[in-house]
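Please see the structure below; I have some questions.
The complex appears here minus one protein chain, its other protein chains still in place.
Chain naming follows the written order as A and B, and within any one chain the residues start at number 1.
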Amino acid sequence: MIWVSVTISFFALRVVPYDAITAQLMEVGVSSEVIEVRRSALGLDLPLVLQYLHYLGGLVQGDLGVSLLNGLPVAELIVFNVYPTLELALSSLLIGCVLGVPLGMWGIAKRWDGVVGDRRLNVWLPYALPLRNFVIALILSVPGYWLGTILIWVFALELDWLPASGAGGLERLLLPAIVLGIGVAGGVATMSVVLVGDVLRQEYVRVAYGKGLSARSVTSKHVLRMILPGVVAHLNTQAVFLLGGTVITESVFSRSGLGRLLLDAAVRQDFPVVQGVVVWSSCMVLLANVVTTVMQTILDPRIRS
Amino acid sequence: MRMLIILFTALLIAPALAPYDPLMTQPSDAFQPPSIAHPLGTDQFGRDVLSRTLYGGRTTMTIALIAAGAAVALGGAAGTVMGVSGLGFGIVLRIVNTTNNALTTIPPITTAITISIMIRDNTQALIISAILSQLPHIIKWAQQVSEITTRMPHIEPAKALGARKIQILAQHIMPTLYPQIRGKMILTVQSTILLTTALNILGIGFSPEIPEWGNLLREGKEAYRQAPWIAAAPGLAITIINIILLRYADQTSR
Partner (left out) sequence: MHLISLFRLRVYLALLLVLALSPVPGFAQVERIIYGLSFEPSGFDPHRNASSELGIPLRQVYDTLVYRDPLSGEFVPGLAQSWEISADGLQYTFYLRQGVTFHDGTVFNAAAVAANLDRVTSPDTASQKAIFLLGSFAGYEVIDEYTIRVLLSTPFSALLDSFSQVYLGIASPTALANVSVDRYQFNQVGSGPFEFVEYVPGDRIVIRRFPGYSWGPQFYVSDSSDWISEIEFRFFADASSRAFVLEAGDAQIVGELLPIDARALISEPGITLEQVPIPGQPLQFLMNTTRFPTGSLEVRQALLFGTQREAIVDAVFQRFSPVAWGPISAATMFYSPVVQGSYGYDIDQSRALLEQAGFVDADANGYYDAEGGNLTVKVIVPPWGLIPQVAQLMQDQWRSIGIRAELESVPTRAAVFEAVSTGDYNLVAWYEFGADPVFLGNYFASTGTLNWTGYADSMLDSLLSQAASTNDFTLRAALYAQIQQIIMAQALVLPIRDYVNVVGQDSSIGNLTFDYFGWFPLLPNAAFVVD
């Protein structure tokens, strides 16, 4: 899998006519002969296939190559930048679940209570679901970068509660994690709605209600447990988009991280670094698959037994 | 569908309603708050934000429709073939399938950033990167959906009766798939809007003079202090359009 994405990105990136070192030296006004000497020192004059084999050879030993501009190993650059990105991704995942699952389950319990005959709730019933659907649609529709600038404006500039930018510390993490987390929550909520619908059709839930258990306890005990594996599976499919979301969120909040590394390297045409970030995200997505399988085994009694 | 057509048509002809030339600068009118003359205010160069938002909608929507259409057509076709055949067409399909699965581990925005920096022509770069970056995910989706369809109860009898694959595809699978593809198309339009405007926000999309929602958002962000209204218009516009699209996608998938 990783080999395929490495191969495609390797050749795609080298279609570009100028590499980082050429662009840098042209800027200083250096003659093309000198540039050629420098390129060959970096092995950039070799046939592409040969460069590719070198790269693969390094890759199996965990070597992602070196930056064309500062000579640092790409793996090291990734290690330097990985923490703020992981921190952002994981905390937004958490926020996404904490917001998304209850949102998806919102209104379900009330429907049952309504059937049972609580008048007060019957008044609310016609509005609960449409309102929930609208909230879900809204958070799925707001562009994260716009929400980000609004939050910066309100919380950092007008209210002066939280810092506007940078990485490090909980207070700098909060706003970007909320922005990204809200995006995650939209998907989680949509998925939960579907899953809850399936669960409620199951016989034993009706039985539980029939036994006179309160709607709240049915919801938390049975429904929540039944939908969790599905939610986890959904998060797995979203892992790749979450990683993409960190690129934009990091930019909006001027956070350091792999998104910044990728953007800087792409603009400077420092291909080994771009390639390294691509390999990293592929690895993370595959890792997410593994984690998901493990979690589902734990969460889903049917698989466990 | 009618509602969507109305929406798209409205966005495409909206520029006709624009009170000003979206490119005309009038530095003496810079950063005017919303007023009767400029219902949504003006930007740093005194350009009318309403006019720029209306023109921006056309640009953004045109790009989104072209890119999403191409991506869903290509991805839908490829994915369906792979799904229906059950990868039974031999080694070639299997290679395509593995490659595609590998590509779905790369975030679309990463692919899009890389591609748009490789292609010099802005509009082309934006469209191509929006197509290519989403294609693997669409192929994978179509493959899964069509694979499920082939296992549906009304397909089995047809197989048992010895109908040819093409026949099954045309008579049984396509009609079942059609509404799903239509729903996917709408969702892809939405994700393309988000993707292309994000690229413009990062400053690697369109020529900045082209009124486009992402560009407007970026300009708005730079002038937040002086003129918060600049970013408000395109941000709200994107949100509203997305809500409509989602609602519609919801209906078609039901």
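Everything below uses one rule, namely that contacts are C-beta pairs under 8 Å (C-beta built on N, C-alpha and C of every residue); 3 or more make two chains touch, one makes a residue touch a chain.
Remember, predicted model here, so these are calculated numbers, not experimental data.
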| item | value |
| --- | --- |
| Full-complex contact with the absent chain, from A:P17, A:G43 or A:G197 | A:P17 |
| Full-complex contact with the absent chain, from A:Q51, A:N81 or A:S192 | A:N81 |
| Touching residue (missing chain; options A:S9, A:S67, A:S141 or A:T190) | A:S67 |
| Contact residue for the chain not shown (choose from A:S251, A:S281 or A:Q296) | A:S251 |
| Footprint left on chain A by the chain that the document does not show | 16-32, 38, 41-42, 66-67, 69-72, 76-77, 80-81, 84, 152, 156-157, 160, 163-168, 251-254, 256-257, 260-261, 264, 267-270 |
| Absent-chain interface as seen on chain B, which is shown | 23-25, 27, 30, 44-45, 116-117, 120-122, 203-204, 206-209, 221-226 |
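Please note the rule applied: only the chains that are shown with their structure count from here on.
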| item | value |
| --- | --- |
| Between chain B and chain A, distance of the C-alpha-averaged centres to the nearest whole Å | 20 |
| Contact set on chain B toward chain A in their complex | 98-99, 101-110, 113-115, 117-118, 137, 190, 194, 197-198, 201-202, 204, 217, 220-221, 224-225, 228, 231, 235, 238-243, 246-247 |
| Residues of chain A defined as touching chain B within the complex | 1-5, 8-9, 12-13, 15-16, 134, 137-138, 140-143, 145-146, 149-150, 152-153, 157, 240-241, 243-245, 247-248, 251-252, 262-263, 266-267, 269, 274, 277-278, 281-282, 285-286 |
